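So the structure is just underneath, and the comments pick up after that.
Shown here: the complex without one of its protein chains, the others still in place.
== chain A ==
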Amino acid sequence: MQTHAAKRVEITIETVMQARLTRALEEAGVTGYTILPVLGGSGRSGGWSRSGQVSRASGMVQVICIIRPERLDPLLEAAFAVVEPHIGVVTITDAQVLRAERF
């Protein structure tokens, strides 16, 4: 089957920054993304867990975008402007998609 090259960008960021990040992505022309809750984890800033939390202060979410390779730089610039001072991780991996016109 014919597949097409794409980039998968995963941005793990604090829950409080989710709306700001997705707004920045949309302003950069990235209208398709998926948001996943992060159950818990640990990193440079210590551990976190969703269990029992009623505050958004200590939760994390993951925003996943799949885009055409040529649109990667604007996305990263927009994302970095939001993520830079905050706790989070940005990873980029090569991906293959079936319907290129959708990205």
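FYI, contacts are C-beta pairs under 8 Å (C-beta built on N, C-alpha and C of every residue); 3 or more make two chains touch, one makes a residue touch a chain; residues count from 1.
The definition used in the following text is that contacts and distances are computed from a predicted model.
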Identity of the absent chain, which is to be given by its UniProt protein name, from "Ubiquinone biosynthesis protein UbiU", "Membrane protein", "ABC transporter ATP-binding protein" or "Cytochrome c oxidase subunit 1": "Membrane protein"
Touching residues on chain A - with respect to the absent chain: 14, 16-17, 20, 45-47, 49-59, 85-87
